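Missing here: one protein chain of the complex. Every other protein chain is in place.
Chain lettering (A, B and C) follows the sequence in which the chains are written, and residue indices restart at 1 in each chain.
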Amino acid sequence: MLHYFANPTRFQRLSRRVEPWLLTAMLVCFGAGLYFALFSSPVDYQQGHTVRIMYIHVPAAWMALFCYTAMAVAAAVAMIWKHALADVAAKATAPIGAAFTFLALVTGSLWGKPMWGTWWVWDARLTSVLVLFFLYLGYMALRDAFDEPGRGARASAILVLVGFVNVPIIKFSVDWWNTLHQPSSVLRMDGPTIHADMLTPLFLMAAAFQFYYFWLVLVRIRRELMVNRTRALRHRQASG
Amino acid sequence: MSAFAVLFRREMRLAMRQSTDSFMVIAFFVVAVVLFPFGVGPEPNMLARIGPGVIWVAALLAAMLSMDRMFMGDYEDGSLELLVLSPVPLELVVLVKVLTHWLTTGLPLIVTAPLLFVMMNVPEDIWPVLLMTLLLGTPVLSLLGSVGAALTLGARRGGVLLSLLVLPLLIPVLIFAVGAGDAVLYGAGAKANLMLLGGMLLGALALTPWVTAHALREAVA
Amino acid sequence: MENSNTIVSMTEHAGYVWPSYGVAALVLIGLVVVSLRAFRKSRAQLKRLEAQMPGKSDEA
Partner (left out) sequence: MAVFSGRDIDCIRGERQVLSAAAFSLESGGALTLRGANGAGKSTMLRLMAGLMRPVAGTITWDGVDIADDPHEHNARLAYVGHADAVKPALSVLENVTFWGELAGAGGMAAADALAALGIGHLSDLPARYLSAGQRRRVNLTRALTSGADLWLLDEPTTALDAATTDALTSLIDGHLKSGGMAVISTHAELGLAETGTLTLGGAA
């Protein structure tokens, strides 16, 4: 299965066929999600209209973790089975993950100012997301730091995996260090505690972000494959 | 095209194509500052008190980090010899190098600083003054750093040595920059501090290119 | 606390909600634009090289 899709040409063909569907799904979800988020959802009795920030903030935070997990899985596959495509997927994911993490931080800050009265607090959740953001940046920097691309790919794959193991530890230690953030209110064992009318925009936006990721990552992977091909041709040009 | 434009275009092109280098300086700057709340605790008043100093020290260290790169590439691949032998005055080459160093590290540091002001809970009244001190101070870092970078070319552990040489020279900049913030908080006004920083900048601008150029000629001899 | 359902009547926190959506739009659209531009550039470069190469490989 993995080997079947690992062929770049086959991947290109498949990806080109899937992309329009993903794009459509993304646009539909964004349209519906934004309608519910901005116009057709109730105002929270505590948070007022700032609850609307949550429809971006929470899915962005989910995506931040999702992308990192995807990157770690791809890096592991690339390391263990030496799949070039998995390596490219990890590389293509990093900027998207970093963008979502950035959004989670900024929207969190924009929510925190009216609610907590400050743009930033050194609270456990915020801090661990900030650390996650640094991990993304570190990955991209390390990846780019070598003249020989293979070296950067291998080194950064190791970094992602080390980070993956370390993130829960960071999270735990920071939790212990200081906390102010409210507890999770959607993904709980006893069911969500927030109003169902708010779940609709939340999940629509989450789906939109998810489709956004899959569409964009395919585009970026195809681009990386072309870059690799260009590099191969450049080598031939130099030696020919 | 003038020699300045030719040199500037090359330096900017090189900097742009290796933009992760300058991005890493910024990341270092942010990470170094972010470590402090973990070290001293997240108490907002305490962070506000140490904020300006921490941010300035981190900016100093971040700028030093990128400094040994200023001439190293050209030194290693032989370009520096050719720049010394070019009909263009070496002082101009140095000025262009310093300018691009500032544009790719100093300026991004200034742009990033407000973010850290927020995170360190720095009072908003002194933001403009602190930004002014950074605007006047970071070019001094690049200028004095260029002297150190030229002097340590080819030395063993050049990077560490460079920081060791240049950081003490930058203490006055640090004192007057952080002092400017305090002066505003105590209602004294920061004009005197800013004037002093401006004076240091002009002095550095007048003197360091010649010193650096001389050191570079030594380095390739 | 006011009870309106729509964002049109949102007054007190509009200054925080709109920037959130604005930043999100900016970042997400920006990333798409950057990615697509890089994609087109790489594709054009590859096309150009592939057009040059066949003759080259015959010489080699």
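The rule we apply is simple: a contact is a pair of C-beta atoms (placed from the backbone, for glycine too) under 8 Å apart; a residue touches a chain by one contact, two chains touch by 3 or more.
All values derive from a computational prediction rather than experimental measurement.
Engineer: List the shown chains that the missing chain touches in the full complex.
Structural biologist: Looking at the entire complex, the absent chain's contacts are A, B.
Engineer: Among B:A3, B:A48, B:L161 or B:L205, which residue is in touch with the absent chain?
Structural biologist: That would be B:A3, which touches the missing chain.
Engineer: Residue by residue, what part of subunit B touches the chain that was omitted?
Structural biologist: 1, 3, 6-7, 10, 13-14, 17-18, 73, 76-79, 81-89, 220-221
Engineer: Considering the whole complex rather than only what is displayed, give the residues of subunit A touching the chain that is not shown.
Structural biologist: Counting only subunit A, the missing chain is touched by 147, 234-235, 237-239.
The rule we apply is simple: only the chains that are shown with their structure count from here on.
Engineer: In whole angstrom, what separates the CA-based centres of subunit B and subunit C?
Structural biologist: 33
Engineer: So the centre of each chain is just the mean of its C-alpha atoms; given that, what is the distance between subunit A and subunit C in Å?
Structural biologist: 15
Engineer: So in the complex, the part of subunit B that touches subunit A is made up of which residues?
Structural biologist: Within the complex, subunit B touches subunit A at residues 20, 23-24, 27, 30-31, 34, 37-38, 41-42, 44, 47, 118-119, 121.
Engineer: Quick check: in the complex, which residue numbers of subunit A touch subunit C?
Structural biologist: Where subunit A meets subunit C, its residues are 38-43, 45, 48-50, 52-53, 56-57, 60, 95-96, 99, 102-103, 106-107, 110-111, 113-114, 212, 216, 219-220, 222-223, 226-227, 229-230, 233-234, 236-237, 239-240.
Engineer: Can you list the subunit C residues touching subunit A in their complex?
Structural biologist: Residues 1-8, 10, 12-14, 16-17, 19-21, 23-24, 27-28, 31-32, 35-36, 38-39, 42-43, 45-46, 49-50, 52-53, 56-57, 59-60.
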